[in-house]
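First, the structure itself, so that you have it in front of you.
Omission of a single protein chain aside, the complex is shown with its protein chains in their original locations.
In this document, chain identifiers A and B correspond to the written order of the chains, with residue numbering beginning at 1 in each.
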Amino acid sequence: MANSDTLEYRNRRTDDAQRLLRLALDNWLYAATILLCIFFAFRAPNFLTVDNVINTLVSSSITGIVTAGFTIVLLTGTIDASTSGITALASVLCAVMFQQWGVPLPLTLLLLMVASILMGLVSSFLIIEGRIYSLIATLGSSGVFLGLSVGLAAGQQIAITKPELQNALFERPLGIPVSIWVLFLCYLLGYVMLNHTRLGAHIYATGSNYSAARLSGIPVKRVIRIALIIAATTTSLAAVLATARANLSLLYGVTIGGVNLADVFTAALLGGISLRGGVGKIERNLVAVLFLSILSNGLQLMGTAPAVWLVIKGLAFVGAVIIDAVRQRL
Amino acid sequence: MFIKRFMHLLFVSSMLLASAGVLAQDATTYTADEIKEASGVEQCSQLAELPKEFSEDWKLAFINPNKAQSFWGQVSVGMNAAAEFYGVEFVEMDSAGGPDVELFETLLLNQPDVVGTHNAVDYEAVAARALDENIPYIGFDNGQTEYSPYVYGIPNGIAGEAGAELLIEGVQARLDTDWKDRELFFLEFTHNGIPACVDRTGAAATAFKEHFELDDEHIIQLDLATGATEIEMMLSTLTAHPDAVFAMIPCWDGLGIAPYNAAVEAGREADIMLVTLGGDKPPADLLLTKPQGYYGYIEFQPYCEGWGWIESALAIAEGVRFAPYQARRAVTQADIEQRYAELYGAPSS
Partner (left out) sequence: MLRTQPQPLVRPTNTPLPRAVLKFLLNNGLLIALVIEIAIFATASPEIFLSTGNLFTVLRISATTGITVAFYTIALIAGQIDLSTAQVGAVTAVIFAWMFAILEWPLELSFVLAMAFAALLGLINSWLVIRVKIPSLIATLALGTLCYGLAISVIQSNSTTGLIRLNRPPLRDIINTEIVGIPATVILMFAVYTIIYILLNHTRLGAHLYALGGNPQAARLNGIQDKRLVRFALMFTAMSAGFTAIMIAGRGLSAGAATPVGGVLGGPLVAAIFSGVGLSGGSGRIERTLIGVIFLAVLTSGMSILNVSPFARSMIEGLAFVFAILIDSVRQRIETR
């Protein structure tokens, strides 16, 4: 490779270039999101209106909330594939308690928290005590949750006719819908927890080197258990939101447009979370969720055909994955 | 001798004819009233005059696409009730959203006399297999296929048109009053991966477009196959046209109710008009609360449609004529109380 330049000069130049490249690659997601916004601001009518900003945030709230918990689990080096099972069971539980048994809303939410803790414990039992690889174990627990949810609902969808749930969630404190407040609250709590608490440090340590973390006295099992409980809680929260919007309990096999594990996966990977754990920032994942939401919103405002839109999304995903791989190799 | 025999034959046959005529009036076939009574609150209308004594012990078989879904659950209840009423053996399977072709082989092991399925993706293949085995096939809401002479139910295209008809009625009323001079869009909520949906909402879009003479830009397809949720798409569409009003038909009830609520969340309830297709208990529950923009739904009466399938299948086996199923009815806010009371009793407060 070396021909005319002196070695020293070339090294320095590649150093600079590399540093610049790394800076670009590290922040490509932020840059891409901003570029996307500028592009749509000029090309997509009504993109830069208050209504659209709020609506885009509302659109991304469910995926965003699930991704927050999912990210924390991924950081411990665990993959949680039980999203669809938890969503179904939480939604049916919410409908049964709130609508059929007439449990007041606050108590329903409290009981759902308890149920989430139990669901997280089931998954973590399989992973920790069963010593099963997390992806497999959570696929298994997801299957059990799905079965339970269908059984609990007696194979029927439950319509929510009591207005309190919608009234509470469609509230707009300071003009901003509740779902957006919840979304940002989840990420704020996650950010503080990961960066400023001992638990956060333990999560990163467990994910980056499980054995080393265990040997240095970090309660790795408890860390994974807590992470799974957090993920179950955020997923249940998203399920309540989805239930309120659908006016129905989400039933497995029927909700095609419900919470989608692939979306969550995509967002987490776009945000640069490593599947091996220990690497990644939760705030980047929020941007990734918004990026995906802005992309579909903008393409739709431009009136692009849905098929084109799908291909663009696929290309964006492949591109993002390649960029991330290049970044990690530098 | 010949004449005597001929007279004898004539006498016997005329006696037979007379007795058949008399019996038809009272005991040998079921009457429409008997069916109405037997089918309970649903009061299904009779599709075929079936004899009270069948010529053979018929065995019918059907693959339900997903009994966990409330619509198909009701179809199953209706089918089983009818089979019990007519005293015939009925074999039912559930493909739970999957393909039917493999399951159909298992169904054939029961040696049924008439078979049926509902699966927009592979019903033709199932009909072709039934033809191989010389078993009559009568599909459910599928429409015509070259592999079977029989059609049953509401084909998706017609269901979509019926929905459009009801929606046109509702939208016209609004256009005369509070929607005067507003820009009108039609939203087609569909899933391009599900052929039944493409067919159903596509027909609705075409009918709506023709009636209001809309151009292509005012017909917006919101496709779940893109991976975006119906809520996301609804919200984007609302902001794309801040001053417009929207008429919408979804492929199934839930696919319309969720975006409706999203519009409520976005403060645009006054700008939308919804008609859904299916009409089982969940949409009835919602319509009972009279949301401003939920005009009504096309009720396919799943129980009666299931009941009628059994009647039609038995008619094929017996070689009796059967009438097409037409019990779809439009339910709007004006008559929901009455309809709800008929089907589910007094609403729980």
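One rule holds in what follows: a residue touches a chain if its C-beta (ideal position, glycine included) is under 8 Å from a C-beta of that chain, and two chains touch if they have at least 3 such contacts.
In this text, all values refer to a predicted model and were calculated from it rather than measured experimentally.
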* Omitted chain - touching chains that are shown -> A, B
* Structure fact -> Of the candidates A:53, A:132, A:168 or A:302, the residue in contact with the absent chain is A:132
* Selected residue (touches chain absent from view) among B:101, B:154, B:167 or B:287 -> B:101
* **Given B:47, B:68 or B:138, the one touching the chain that is not displayed** => B:68
* Name every residue on chain A in touch with the hidden partner chain. => 126, 130-133, 135-137, 139-148, 150-151, 153-155, 252-254, 256, 262, 265-266, 269, 275, 305-308, 310-315, 317-318, 320-322, 324-326, 329
* With the missing chain put back, which residues of chain B would touch it? List them for me. => 66-68, 91-99, 101-103, 105-110, 120-122, 124-125, 128, 146, 192-195, 197-199, 202, 225, 227
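Please note the rule applied: only the chains that are shown with their structure count from here on.
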* What whole-number Å value describes the gap between the mean CA coordinates of chain A and chain B? -> 38
* Can you name the residues of chain A that touch chain B in the complex? -> 45-46, 49, 51-52, 54-56, 58-60, 62, 150, 155-159, 161, 163, 166, 169-170, 177, 179, 244-248, 251-258, 260, 262-263, 293, 296-297, 300-301, 303, 306-307, 309-310, 313
* Would you pull the chain B residues touching chain A in the complex into a rising list? => 66-70, 73, 96-97, 191-192, 217, 221-233, 235-242, 254-255, 257-258, 261-262, 264-266, 281-283, 285-286, 288-289
